[in-house]
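Here's a slice of the assembly, chains where they normally sit.
Naming follows writing order (A, B, C and D), and every chain is counted from residue 1.
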Amino acid sequence: MIESIPSLRRIIRLALEEDLGSGDITTDALIDPWISGNASLFVREEIVLAGLPLFKRVLQTMDSQIEYEEYFNEGDRVSAGKEICLLKGSLSSILKGERTALNFLQRMCGIATLTSRYVETVKPFGARILDTRKTAPGLRWLDKYAVRIGGGSNHRFGLFDGILIKDNHIAAVGSITRAVELARRKAPHTLRIEVEVEDLAGADEAFKAGADAILLDNMALQQMHKVVQSLKGRLIIEASGGITLESVLDVAKTGVDVISVGALTHSARTADLSLEVIPEAANSS
Amino acid sequence: MIESIPSLRRIIRLALEEDLGSGDITTDALIDPWISGNASLFVREEIVLAGLPLFKRVLQTMDSQIEYEEYFNEGDRVSAGKEICLLKGSLSSILKGERTALNFLQRMCGIATLTSRYVETVKPFGARILDTRKTAPGLRWLDKYAVRIGGGSNHRFGLFDGILIKDNHIAAVGSITRAVELARRKAPHTLRIEVEVEDLAGADEAFKAGADAILLDNMALQQMHKVVQSLKGRLIIEASGGITLESVLDVAKTGVDVISVGALTHSARTADLSLEVIPEAANSS
Amino acid sequence: MIESIPSLRRIIRLALEEDLGSGDITTDALIDPWISGNASLFVREEIVLAGLPLFKRVLQTMDSQIEYEEYFNEGDRVSAGKEICLLKGSLSSILKGERTALNFLQRMCGIATLTSRYVETVKPFGARILDTRKTAPGLRWLDKYAVRIGGGSNHRFGLFDGILIKDNHIAAVGSITRAVELARRKAPHTLRIEVEVEDLAGADEAFKAGADAILLDNMALQQMHKVVQSLKGRLIIEASGGITLESVLDVAKTGVDVISVGALTHSARTADLSLEVIPEAANSS
Amino acid sequence: MIESIPSLRRIIRLALEEDLGSGDITTDALIDPWISGNASLFVREEIVLAGLPLFKRVLQTMDSQIEYEEYFNEGDRVSAGKEICLLKGSLSSILKGERTALNFLQRMCGIATLTSRYVETVKPFGARILDTRKTAPGLRWLDKYAVRIGGGSNHRFGLFDGILIKDNHIAAVGSITRAVELARRKAPHTLRIEVEVEDLAGADEAFKAGADAILLDNMALQQMHKVVQSLKGRLIIEASGGITLESVLDVAKTGVDVISVGALTHSARTADLSLEVIPEAANSS
């Protein structure tokens, strides 16, 4: 469903324009546009597949005549060496769109695959893994989609669809209690109110003020544990701040409800995918 | 000079719109727009600074009244804990633009810092480190700018400003010789012609056909060495394909002229930067 | 703060382009651009002022040199005949931007003024007045801003920042309970879950399933009252559906928490404002 | 033909983006995209139908596979309870596009319906009913199309395609005679020249200066009558200024040629239309 979001049109155009500019000089000089070919999309390492519909939409923007045979679905775990999809169409079009389409897909698979590793690590403890707003500029909605495909959940998409009262906000209005009260008065009733807290006292104040969730920012594990003991089940407890694949298990063990991890989107390695293009002639031999 | 490229306007707007949407609900509910504050931008790890002019341009799009005191220049190596820049202006504006501006800056510093590590590694052997087209969609020009700041060089920006004849092109027209001839006839005289080759025979054919550069794709070190011995100084020799910080030294030792590294832009970890916001009141105490 | 939302740029440009097109033929034929003048913005009926910052931004897009003396603030109740603001600048610019700027302002004042009448009507009963998504295409964020200025609250801005499970959704998944469960599993934890219900049984099921809010759609007053008696304080209760200035008091008396009114934005009469332009010469006499 | 105007693309995208943003959270959480359904578009009150092609274009931008059975044409008077059109396609797509498509259609039907009431009122007197430039920002061309469908005529679309010399213009150049002369010298010969006048003397001067039309702004009925007696048939006479359904008949009786009514577009109530979605399952039972 990601491919039908209206505003994605803009990032797809930007990406195609920055790669194609005034045209593909090499391909236009060497290959006639009516020569057709096949191309096999395959993986060189185990991944969680994310972004295939977008990969196709990028190529379709170039050439609506290309045909696809898909062997896997979004969210499938695909092992190294497997073919994901076969493309048939104008060799020239495939060569022109290849890199841009792959750049989207490799990033999204990279994020989904990394997310799935976090999710599996914490599974026994029931915590949900969340993304943050630390995404590549312009790619927020794709990055967050990939997190969902990898089994993670989304935190708010931007500043507009979630209330998160941070220390700066609290400092500006004077107290957690006052901040929650102001937010509740002015915000849509469809949104929960979350407050960033630094210790048990802050957590308690937030709860009493009527917060729906608290974010424990860079809190020590012991502190976290205390907050969970005191407030679990009465509001949503989120852990955040520099959490890695190494440390996430201990965080989950404290019993927090959700764990947000910036690295999912700001530092995922892109997945190793390749498009092997097979000119018709070579194909038939 | 990066900040004056006209088309960057589009990615900056996209990034601001995806984060701000209909507005920052939390800040609008809690903080009056005329309350001013300071904010200190500092690093938590050693980095090569890249993207500060863009960081400022993003914030300026939000609020042209914010003032900046800068303590470092683009390309400076900044050690952990240092303050890069001090911002003064509307607290509300700073809070609204913070994450988007940081998302740009952290990515660019990450790329520049990683690039500089490659560059230093190969420095004794005189090889230049190049980027590829494996960039985040929409961020091509920023990613490549960061590579330059980190001491690397740019490969072609897209399909439009460089001729790179790949195996698919060669297969489609029959031979390297024929491909180079066609490209030379149709391409602008301002562009060099580079050919991807797989072995010494291909390298020789490309040279004889008049290619200006060859790209040795995933070639074994020994093979690479032979090509260098045979052709060094007669055309530009580029090594490419899965090169890492671990392997780049050995590649450089073969004597190739340039080494292109996809990881610079597709898998750099973002740099650890932070914006510490100091409300006026706290400030004056 | 409305005027700094980045995406408003698009609707302002659209509005200016559709009115100005290739230029103001009449003014360009008759009035030299360096002739300056004053213009007085005043109201012909009592209004709640909303949109003045946007009115100025529209004119500033035309001509950044125009100066403003403002006599009222956003949200002020202004009585008939009062002057809101005085403009000084190029007569030509003022004449060219006048209609477009007024079209924004009159619509926004109209919505704020109508909203304030609803809000005052229900004030003794503590219910909040909410808008809906029935806004003029492209003007969603301005329409909803005007509702806030008029004392109302915003419902969700779009399909992306609030969960509202309607009868069609329930029919598709089989039951309210199942629908709430699915939504909770997949939606960001920052969002509340609201369910549209038709009777007390549905309201009870929604509550037991863990819904945070229910929407009573076109429910009879008696029914509404029963739901309130049963669930008040345990979740948020919203009344909706064809509510008018005549009927809103009775709805509020049932004790519902919030009342959403489509007419606020889809059928508000525009406010009667005028810009009286005074050429310099006439002015000095 | 309205749906093929190239610039409408922008307002349609704006409207879809503001409602859909990062996606329809509720529908995406609950309904698989391959589940199909029917939806019946029907009216709850008598209307003049306007905007159906645009309603379809909005939905097609979401999903080009939806099919339509139409039972009425643009401009038809449709009585309360009638079904206008039946939609078949992806239930998810229909739910996502429903509100945006309806927001366009309901506004346009509202304007067409109100226009038709004015047109019928004055029919015996041969006056044409015109719109003004008091339209919702960004919706000028749709608002004016709806007026035509309702039987009204269009005044100029913007400042670029009609010459209307107002009192401010006259004040700036000194006299009506001078203003008409300047306009005639500089304006395209394809445009008529209209002058706003306040009394019979002004009307006479405009006529003698060669104006093609005069606009009687907020003139008393008696005055209007005198102008008509003096100038009818020698130039086009337009009445304007606060004309309502109550007063329009008396204005028409004076014998003016055209009557422009701002309320047609700035204050029309939206028409009461609904889309009843029928999930396949419910449908087949």
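In the analysis below, contacts are C-beta pairs under 8 Å (C-beta built on N, C-alpha and C of every residue); 3 or more make two chains touch, one makes a residue touch a chain.
On a predicted model such as this, the values are computed, not experimentally measured, just so you know.
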Copy count of the single sequence across the entire complex, 4 present: 6
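Operating definition for what follows: only the chains that are shown with their structure count from here on.
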Chain whose Cα centroid lies at the greatest distance from that of chain A: D
Rounded Å distance, chain A centre to chain D centre (Cα mean): 44
Distance between the centres, which are taken as Cα means, of chain D and chain B, whole angstrom: 51
Shared interface positions of chain D, touching two or more other chains: 20-23, 28
Residue numbers on chain C that touch chain B, as the complex places them: 1-2, 4-7, 9, 140-141, 144, 157, 161
Complex contact set, residues of chain B against chain C: 13, 16-17, 20-23, 28, 33, 61-63, 92-93
Contact set on chain D toward chain C in their complex: 7, 10-12, 14-15, 18-31, 35, 37, 91, 95-96, 99-100, 103-104, 106-107, 110, 133-141, 157-166, 168-169, 171-173, 179, 182-183, 185-188, 191, 266-267, 269-270, 277, 279, 281-282
